Structure formats: structure tokens, C-alpha cells
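Notes follow once the structure below has been shown.
A single protein chain has been omitted from the complex, and every remaining protein chain is retained in its original position.
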Amino acid sequence: MDRAANAQLMDQLQTGVVLLDDRGCLLSWNAWMTRHSGIAPEDVAGRPIEDVFVEMKHSRLLNCIQQALRFRLSSVLTPGLNPSVLPLYQKPGDRELDQRMQQLVYVTPTCSDPYACLIQIQDMTATVRRERRLRAQSSQLIATTYRDSLTGVGNRRRFDQDLSERFREARSRQIHIALLMIDVDDFKAFNDRFGHQKGDEALIMVASALQEGLRQEGDCISRYGGEEFALTLLGADQEAASTVAERLRLRVEGLRLLHPTSRTARHVTVSIGISAVVPSMELPPQTLVSQADLALYSAKDRGRNRCMCFDHTVTEVRACV
Amino acid sequence: MAFDESGHDEPTLDELQLDALGELFNLGVGRAANSLSLIVKDEVELSAPSISFAYPSQITQALLDSEFKELSMVAMDFSGPFEARAVLLFPERNALAILSHMLDPNMPPEELSEFEQEAMCEIGNIILNACMSALADEFGVEFMGSLPEHHFSDTESLPLFGGDQKEVLLILQIHLSIRQERINGHLLFLLSVSSLHALLTCVDSYLTRLGIR
């Protein structure tokens, strides 16, 4: 095929094609490039590519061209990491708005003299837009699927996932995992006295006090059900978990939410059951839940507004701290 | 090169050869860190603390045994004084953590979309090209490098490692941290025995040129 035929074929491509010589000077580009850059190749041929697109100086693209020319290495520049490398526009009107085309760029060495480097550019604008939309939708979806609609903390699904992920991690790294089951004391009596609306408000306040009482990023209070909340702590042994539990208990007490019908105090309080283990291969995550539950019941038995731990050495419950 | 009892030709390099390769790759990852830091506009820590050798079958087995389904790999082919298939291998979860940080910090890392696969390709591309250009510079040779491809560690990508007993893997441990996210991965160079010899010839003449050998 002769050169003219080649050029004609290149002009039909729906992809940008740029050819450079061994000094990085522009030899030619195809009609796609002319269309989207607004520059005719004959106006700039023979000039170093970074003079044609001034902003290319010190850019990764220029670096890649040099790698192709000097080392004969190929490179890819993706829209995610290099937004809009070249001043290319889908429509002439986009130029005034400075809305550049999103580009996927391939830089490869070639050995057909005088061509030393081939740059191919694909228009990714539609793909990137679709990706962004999908991402936005999916993060919204993820957020709502895992959030308790009343209190704004995690829901039961969040808790189940947290527990199974963290339990697996604790098992593989052979570190502690602790589970706190937190229950609002005499909540039924609160609802009976003040009505469900006030009850909901109290739950919201307790939930945010618990969530704000956590220091470590990534730790998440979840509403386990009704007036019960749960929390997993990765890397926390019984002592560390008890410290957190006691801090949370005091925070709720500190809210000073009046609760005249409570058998425990004049304010809303919580009881907390704790279990901490380094999971063995055989231990199922559900065991941790039963143990923390058991500890929670015994905290209730002993008068509420307190933290109790499940003691693994004697498989029974004892007071914390 | 020496032989071990199992009949494999266990590649053994002397201390100076290993040392030189280690330094050359550190030069490469130093350059790669610089390129990556320009992209993320933040400091990037990248180091290659150790070099070792293994057989493709050992790696395939190790992959089958371990977190087999959760690896992200970028492969490129290089040819020159020696031919190598270079594979950058990261645990997928860690790769995701870094990528989502670079691409969209508000997006929880759930799965590797096409977008992220492309970006992973580019990161592998940067690291591998930087290593090869460092070797090319210091050895005074030239390589031809292909475009990168992204693979997941499923059964289809196992042939990446050949399985040919006559091939050897040079394994570099890679530590990469960007904005508090840290990932440990491996950079594998799959070399035929003759390519390994050619690589060692390059190393030896490099050492001779420096007057060290």
C-alpha cells in the first residue's frame, strides 16, 4: 500500500493517531486529531510535540514519549489517573467552555523509519461519564443499604458484614476481636411513659452518643434491633474493649435524658455485654454474639447500667474493670 | 548456576550479582515513585527490599494455595539482550484501597471496575518501565516493551507464568505506600534459562565496567 492510501485509511479511523520522528518532532496526525484539536498537521509538522501542545512540558505524556524514543518502551495513560491530557474537544463549542475530551492514550515505539513513536488517543468521555454516574448511584445505594433509617448509624446488615469481615481478619492475623452488645435499660417503660415519638428521639440521641464516643476511624456502631446496638472492635482484647464499653456507658449516662420510670437511675442508661477472643479455626462468629449476649443478660440481672465481660478462662461472666 | 537434587537448575547468583541487581531495581522503583508522585501530587514511598528466584510451578502452586482469587496482575513483555515477561502482582483488596484513594476517595472500594483496571495497568506500566529503563541506562542496552495488560488471578491467567520448567522467575518484593495506604506486592520477571544467562552477562559486564569485578 502506498503512503497516500495509508494516509486515507488513517483519516477514516475513529481514533487519534499522532506520528513522531526519533527526535520527538511531529511528522503527521490524522483527520480525527485535526477535528478535535482544531489544528491542521501541516501547520505544526516538524515542530517538537511539546511546542505544539505547550502544556506537555514536564508532563507524564512527554515522559512516556521520551521512554518510547530512548528506551523503546510502551506506555498507557488512563483517564482515571491523567484527566484530559491533551487539549482535545469533542465539539468545537466545548473549547470555549474548556470542556476537554476524556482520553485514553497509548504511546508505543515503532520501527518503520521515519516514524519512531506512535501515539493513539481514544475518546473516553462517554465511558467516564457513565462510570461517574454509576459510581454516584452505587455509593448512594451502598450508603442507604447499610444505614439504619431511624438513627443514622449502621443497620443489622452493616453489623453482620462488619462482624464476618473482621472476624475473618482476626482469625487470619491471629489477633483479638471484641464484640459489644449495648442495650438501653428499661426502654419499654420509657416508651410507655413518653410515647414512641419521644422513644425514637431518645434512640437517636443514644445512637449518636455511642458513635461519637468511638475514636478509631472505621469503627461503626450498628443498630442490632429495637433498642439494642452492637459494635465490633478489631485488635481489642478484653481490657481494651472494657475501656471502650465503660466510656460509652458513661457517655449515655452523661446525656442526662430523663427516665422517671427506670428501675435503674433517673436518666436513660445502657447495659453492655462484652466478649473478646482471638478466633480459632473452629470458632464460628455466632459464638461471639452468644457470649456477648450472655454477658449482657448478666449485666441486666445485676442491676443494669454496667458493663460485664464473658470470661473465657472459666466460660462465665464477670464484672469488668 | 548450580543444580539442586530435585533436578531443577536452581539459579544461584553470587553476592555481588544479587547486590547489583538489587541496587538497579531500587534505582528503577525510585524513578517510578517519582512518576507516581507527580500523578497523585503527594509523596509516594516505593521500595524493593528483596530479590529471590523461584520456578513458575512454585508460584502457580503458591497462588493456588493462598489468596488465589484476590490478586490483581499487570503483565508486560520486554525484549532486548534478554526477553522477559514482567508481572506486577498485588493483593486485589490492597490495590483497590490505593486506587480508590487515587481515583475517588469518597467511593468505598467494592470491586475493580474497568476504570480501576485501566488505572492499575498504568501503575504497573509506570513501575515496570521505570525498572527496565534503569536497567537499560545502567547496562547501556535497549529493550522493546509492549503495552501492559491487566489480569485477575483466575485460572485463565495462570499461563502467564508459563509452567515451562525451563523458565525461571526473578521475584522482587515491592512495598508501595500512598497517603497512608500501604500495599505489599511482587514484581516477577519470567525468564528463560538463556535469558537469565544473558541478564547475568549484562550484570557482570556492568560490574566489570565499574571496576568492581
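As written, the chains take the letters A and B, and residue 1 is the first residue of each chain.
Keep in mind that, in the parts below, a residue touches a chain if its C-beta (ideal position, glycine included) is under 8 Å from a C-beta of that chain, and two chains touch if they have at least 3 such contacts.
FYI, contacts and distances are computed from a predicted model.
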When one chain of this assembly is omitted, its UniProt record names it as which of these: "HisQ protein", "Response regulator receiver protein", "Tripartite tricarboxylate transporter TctB family protein" or "Putrescine-binding periplasmic protein"?
"Response regulator receiver protein"
Would you list the chains present here that the left-out chain is in contact with?
B
Interface with the unshown chain - residue positions in subunit B
15-16, 19-20, 22-23, 26-31, 33-34, 37, 42-44, 47, 49, 137-138, 207, 210-212
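Throughout what follows, only the chains that are shown with their structure count from here on.
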Whole-Å gap between the CA centroids of subunit A and subunit B:
27
So in the complex, the part of subunit B that touches subunit A is made up of which residues?
35, 38-39, 76, 99, 102-104, 106-108, 110, 113-116, 118-119, 121-123, 125-126, 129, 132-133, 136, 142-148
Touching subunit B in the complex: which residues of subunit A?
60, 63, 67, 70-82, 104, 106, 108-109, 127-128, 131, 134-135, 138-139, 142
